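The next block holds one structure in the form of structure tokens; read it before the comments.
All protein chains but one are shown at their positions in the complex.
What follows is chain A.
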Amino acid sequence: MKVLVAVKRVVDYNVKVRVKADNSGVDLANVKMSMNPFCEIAVEEAVRLKEKGVVTEIVVVSVGPSTAQEQLRTALALGADRAVLVESAEELTSLAVAKLLKAVVDKEQPQLVILGKQAIDSDNNQTGQMLAALTGYGQGTFASKVEVSGDSVAVTREIDGGAQTVSLKLPAIVTTDLRLNEPRYASLPNIMKAKKKPLEVLTPDALGVSTASTNKTVKVQAPAARSAGIKVKSVAELVEKLKNEAKVI
């Protein structure tokens, strides 16, 4: 079966971003960009399903600027077979991205779509669920275990207070959580090979999708700073301060 994996180019996990002086957004000039960590987990899961013989073809897709080709090449080096970039220079909302992914799903007809549960830039946690709504497929969000059997997939989900398992009819949408797997690193030979794998570039216009939005970001500010407090010298002093000064125990 065919699996579609969606990946997003985001600011690297280790970068501490700064808000621009004009409050129009965060400063991403000369900042290291990477594949969103949850998307790496999505790619890894698809590759493992292929290694198990469940999946025959992995198509990786990204919606973003032309530089997102770097992240698609990374996914190809990790084991995806071919890539699709829906190129858009402007920042799109989750709904617009979900509509574009729906158009790619219509074209590719995958049995399973795997996405990260959230991107670490916008922290929206929406796209997978929205794609599920638009396709009418079942959704297994925040997955910690994915087992395909016949025409269904059992997804164990991280929920508040524990885990829940649901069974979804294929085709279905899965979004990944942290513990699903530990992504591998791409080997140098595979990075070289990835350069020769096919990468198709599409546009929202070519897919016939409007990316109009009902949300507008008015401004972006730095959060209220929390000032550092004091260092205590002993546990006894700490307990005394918590009891008598902060009065919280």
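What we mean here is this: a residue touches a chain if its C-beta (ideal position, glycine included) is under 8 Å from a C-beta of that chain, and two chains touch if they have at least 3 such contacts; residues count from 1.
Methods note: contacts and distances are computed from a predicted model.
Taking the options "Electron transfer flavoprotein subunit alpha", "ABC transporter ATP-binding protein", "sn-glycerol-3-phosphate transport system permease protein UgpE" or "dihydrouracil dehydrogenase (NAD(+))" in turn, only "Electron transfer flavoprotein subunit alpha" matches the UniProt protein name of the chain that is not displayed. Screening A:M192, A:A206 or A:V220 against the full complex identifies A:V220 as the residue touching the chain left out.
Checked against the hidden chain, the listed residues A:M1, A:L134 or A:A186 yield one contact partner: A:L134. Residue in contact with the omitted chain (choice from A:A29, A:L188 or A:I230): A:I230.
By the touch rule set out above, chain A reaches the unshown chain at residues 11, 13, 16-19, 26, 38, 93-95, 98, 117-118, 120-134, 136-139, 141-142, 144, 154, 157-169, 172, 177-179, 213-223, 226, 228-232, 234-236, 238-239, 241-242, 246, 248-249.
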